[in-house]
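The block that comes next holds chain A.
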Amino acid sequence: MKINRKQIIGSTVGILGLIIPFFLNINGLSEAGHVTLGVFFLAAAFWMLEPVPIYATSMLVIFLQVVLLSKEGLFFHSVTDSYTPDSYTAFIGTLANPIIILFLGGFILADAAVKYSLDRNITRILLKPFGTSPKFIVLGLMVVTAVLSGFMSNTATTAMMMTVILPIIARVKNNDPLRIGLALSIPFAANIGGIATPIGTPPNAVVLGALNQQGITIAFGEWMVLAVPLVVVALLMAWFILTQMFKAQTDHVEIDMSGRFNTSKNAILLYVVFGITVLLWITEKAHGMKSAIIALIPVVFLTMTKVITKDDIRKLPWEVLWLVAGGLSLGISMKSTGLAEWIIGSISWSSFGPLLIIIMFGSVCLLIANFLSHTVTATLIVPLAVSLATSGLATEGFDLVIVSIVIGISASLAMMLPISTPPNAIAMSTGTIETSQMAKAGITIGLLSLVLVILNAVFYWPIIL
Partner candidate 1 sequence: MDHEIYILIVEDELEVMDAIVNDLSEFEDHFPIETANTAEEAQSVVDQIYHANNEVGLILCDHVLPGKNGVDFLIELQSHDLARNSKKVLVTGQAGLEDTIQAINKARLDHYIAKPWTKEQLDSVVKEQLTNYVIDRKYNPMEFMAILDSVKLAESMRANPLTDN
Partner candidate 2 sequence: MQKGFLLNSRVDILKFINKVISDTPDLQKLVVSFNEKEVLFKQGENLPYLYLLLEGGVKLNRENDDGSSLDILTLEPGHFVGLVSFNTGNDSLTTAVALKPIKALRFSQDDFDEYLNNHPRLRHPMQQLMMSNMTDRLMGNVQLESKMHALNQKLEDEGEQLKIAYSKLEDSQQKLVHQEKMATLGELVAGFAHEVNNPAAALLRSSEMLKENFLDLPSGDPRSRIFEIGLNSSPLSSEMVRKRMLEVQKKFPYVKERSIIRKLAQIPEEGHEVIIDQRKKTPIEILVQQFEAGKFIHNIKVASERIANLVKSLKSYSRQDNNEAEMIDLRDGINDTILILSHRLKYLDMEVKMDEIPKTCARLGELNQVWTNILVNACDVLPDGGKLKIRTKTEGEYKIVVSISDNGPGIPDDVLPRIFEPNFTTKNQGAQFGLGLGLAISNEIIRHHGGFIRASNRENGGAKFEIILPVKNC
């Protein structure tokens, strides 16, 4: 393993960050708060500079909390005035947080969909009505990508869609801007589409998990009611911008997608389970069964029927679940040790109106998420919003739920650079686009979408919530 400079700096900063608070005596911060500050510094440094993989940092965070901060750990065995230590089960229990289970259900569904080519067949069917004009082909591709990425990971959706568009790109003339438009449409649509459902992308999980810890639950369908209109408008806007920026020279594009639905017993079983699960998720309000419970339906039935085998289970992206759990776990300490409150307390919030707070959180999140992982961004910022809400420091009119959703969605909108999201990296790797082109389109779409988010947060979401 080669160690580069960034990794050395990351490790050093992280370890110093962990140790230094032990030697400080910050007024108004409990002893446990000092320790948590150290863990927070370490996690932030490690997540940002990535001396170790980000999921490994999450595992480290849980470990450090269990050892340093839990009731059964090294230091805090009894309740004091300033800190009521949680049992270690609270930290490791984040791995079974309802949002984690919801994601597990989503993973299993997505995995089975890929295994039986449901994703490809849905693409084939959905693309048909969009004809052969390049403009509408791009729209069709974006719609399909967004729909799929609502239920599958954005990255997997992008990879699949690449197999659809790469042959088109190969047929289009070399200097036709349509190539760039096509290559960018997929990752952008995937990023936007991920916002649509709770299981669309991990930042949604971070937000929902954090709210869950506060006793606030947002139903699957409710999230969709909040997010889908935004997604539709953002998607149309992105489509308009891309087709204007990269005007196609050709006026006719053929998509060659042949294939038929897999009609094996297993595949049909999958279609049924997929349909039932999504239907139950959307109609949570009507029957009242929690989405995490519904998520167990595909888990149980697809494994029992061997639609999903042992090997498939092994291949699931478990590290994402650890990543989210690590964030949730950090949130517990930040709140219980008063660290979050202390950080929040250092800013005088009263001078900010609720709108300004939303704009601020949204822009900071969008900016940071362009350089960091979306999930990590949400993980680092959501606890601040939670503390702000619970500390009572915020101005009147501050709504924790809305701010949290703004944070989660803004993180998903960060798609300026190839490193911003894995879908961007995939599109970039095809060699059809240049970073500047991606940045230009990504910034425009990201900023305009942020405006949309803020408009939603001010005018639409309060009506629903």
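The set was built so that all candidates are chains of the complex that A comes from, given by their letters.
Here is the rule we use: a contact is a pair of C-beta atoms (placed from the backbone, for glycine too) under 8 Å apart; a residue touches a chain by one contact, two chains touch by 3 or more; residues count from 1.
Nothing here was measured: the structure is a model prediction, and the numbers come from that model.
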Chain A: touching candidate in this complex (1 or 2): 1
Complex contact set, residues of chain A against candidate 1: 1-2, 54-55, 107, 110-111, 114, 119, 153-156, 159-160, 162-163, 166-167, 194, 201-202, 315-317, 319-320, 323, 373-376, 421-423, 425-426, 428-431
